[in-house]
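For this depiction, one protein chain was excluded, whereas all remaining protein chains were kept in their positions.
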Amino acid sequence: MRAPAILFLLCSIAGAAAVDTCVTCHAALEEGAKGPATLIKGDVHTAHGLSCADCHGGDRTTDDQDASMNRAKGFLGKPARTAIPKFCARCHSNPDIMRQYAPRERVDQFELYQTSVHGKRLASGDGNVATCIDCHSVHDIRAVKDGMSPVHPLHVAETCSRCHSDKEKMAPYGIPTNQFEEYRSSVHWEALAKRGDLSAPSCASCHGNHGAKPPQVESVSAVCGTCHVLFAQLYDRSVHKAVFSGVGGGGGCIVCHSNHGIHQPSTAMLAGPKAVCAGCHDAETSPAKTAVEMGAWLDGLDGALKNSETVLARAEEYGMEVSEAQLRLIDGRENLVKARLAMHSMVSGEMRKPVEAGMAVAAETLKAGQAALREKDIRRWGLAVSVILIAIAILAIRGLIRRIESGPTAMTASGEKTL
Amino acid sequence: MQRNERSQPAAGTDSETNQNRRTLISWLLGGGVAASLASFFYPVARFLDPPQVTEAAVNEVAAGKVQDLKPNSGKIVRFGNKPALLVRVNDTEWKAFSAVCTHLNCTVQYQEARKEIWCACHNGTYDLDGRVASGPPPKALEELAVKVRGDEVVISRRV
Partner (left out) sequence: MSAKELKTKTFDWFDERLGLREGRDLLDHKVVPVHGGTTWYYFGGITLFLLAVQLGTGILLLLYYRPSVAEAFDSVRFIMTRVEFGWLIRSIHSWSANLLIFAAFVHMFSVVFTHAYRRPRELTWLTGIVLLGLMLGFGFSGYLLPWNQISYFATKVGTDVAASMPFAGPALARFLRGGEDVGAATLTRFFAFHVAVLPMLTFAFVGVHLLLVQKAGMSTPSGISPARLAQMKFFPNFFLRELMVWYGVLAILGTLAAIFPWELGQKADPFSSAPAGIRPEWYFLAQFYTLKLIPSHVWFMEGELLGLLGFGLLAAVWVTLPFWAKGREGETRTKWATGAGVFLVCYLFAFTILGYLK
């Protein structure tokens, strides 16, 4: 005799290949009950040769309802909402089973789920929280990489928002419902949806997926730092770390950059009426002055580079060769990026090096651009000279014609043809 | 024709001024035509003179000598109007990539200790096939082809 698991597998393959009475009968039902039978066509489990009975139990080989859906023979039917995670976990937490279908798939989803806010509430009997099927859908469950999957990177945020943007649903929990709206105005959404960068974060990237939970104050910089590594390192060394990431500190990075609605940072955050620094530092204090100084440096470098860029672009429009300088300008922009990074150390001295290097590049490229524009002027002068020479030649030819035609022989009056 | 009456030459001192005018016209004509021709042929002559950089296409760039780059090291070379990263993996194996980070266009560099390509701006790393290994870069680096001709290393666009 073979092991029961293999027998089970063999049966399921044979069953799928032969007539599957679950599908044939349910497909003949009226709309409501027919659903699952049509939906499973796009399901990833179907693609792996699994079918209804592999989850719901029962006998797919007989069309006798009493036999096929006999609870005594192991038919499970529709699980209660609170039982769903466990229902899926029968296979998804079993490495031996998962290995046969998706060997690289993780098997800790159920474990993580139990640590999540969703999982804990479900355990305490709250049937309104998200279970597996609320995110992954049911019966047409697709692989995460499938573009039609509700948990595909492009759809995750919308999937979460189905509950989290619903004021009524969130009212009992007393949590805000504006996250999705804010997220959609953020740089992350822009990178993800508009630039198609699938590595850009959506909800689950920071909150976790199966173990979904808001990051704690002390772990925010670690969460952001998974991508923004160098910023996190500088922040960890900075004076802000102790204050922002401490108890009641407001949560690291999000103190200045906010959480869901993270917008393109600008120097307006450092100085001016919208400065985030001003929330804690009064205008005349030394940290506020440092912030203003940093902002001025960044603006100065940005402006100088843009100026060089404009001059070079203008020179290029005139057909001048400035590609060397444009290549140098890449260095300049890189220094601007580095200066913006160095700013997060909150020590103005750290910014000095990239700012100075960038300013040197800006000056050098500006000079190259201006030289190219002067060369363009020289061309115009060359043109002017040559036009003047042409004008002289034209005038001289005119003089010559007059001279020739002033002689009586050159012209023939009408009738006296010289032919 | 009607015009010839108007410019009929007069007698006496007029013929002398006429003579002067003729010399002026001849001078102007000769000078003007010669100078204008010179102004056309000067650019042509300069055009014919081969420029310093004789390579027109940026599909292929000489990246230096073999001995200039130690095994397990990399350097930035100019490739057209963009920087490229040339890596000498070991004695015989060479790799080249566009050195423009796919995240925010910083210039990447080779990290000898870890044998990977690293972007200093946001700590993005790529493996030696240009694929993103970690960090924010959304896409792999464009790989370029490297050929060694004698002791010269040549980078070209992959076809």
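Here the chain labels run A and B in written order, and each chain numbers its own residues starting at 1.
Keep in mind that, in the parts below, a residue touches a chain if its C-beta (ideal position, glycine included) is under 8 Å from a C-beta of that chain, and two chains touch if they have at least 3 such contacts.
Predicted model, so just to flag it, every value in this text is computed and none were measured.
For the options B:36, B:98 or B:123, the residue in contact with the chain missing from this view is B:36. Across A:41, A:90, A:374 or A:398, the single residue that touches the chain missing here is A:398.
If you put the missing chain back, the residues of chain A touching it would be 318-321, 323, 379-380, 382-383, 386-387, 390-391, 393-394, 397-398, 400-401, 404-405, 410-415, 417-419. Listed here are the chain B residues that touch the chain not shown: 1, 36, 40, 43-44, 46-49, 51-53, 56-59, 159.
In this section, only the chains that are shown with their structure count from here on.
Taking each chain's centre as the mean of its C-alpha atoms, chain A lies 36 Å from chain B. Residues 191, 195, 197-200, 227-231, 323, 326-327, 330-331, 333-334, 337-338, 341, 382, 385-386, 389-390, 392-397, 399-400, 402-403, 405-406, 408, 411, 413 of chain A are the ones touching chain B in the complex. Residues 1, 3-4, 7-9, 21-22, 24-25, 28-29, 31-33, 35-36, 39-40, 78, 80-83, 100, 104-107, 120-123, 132, 135-139 of chain B touch chain A in their complex.
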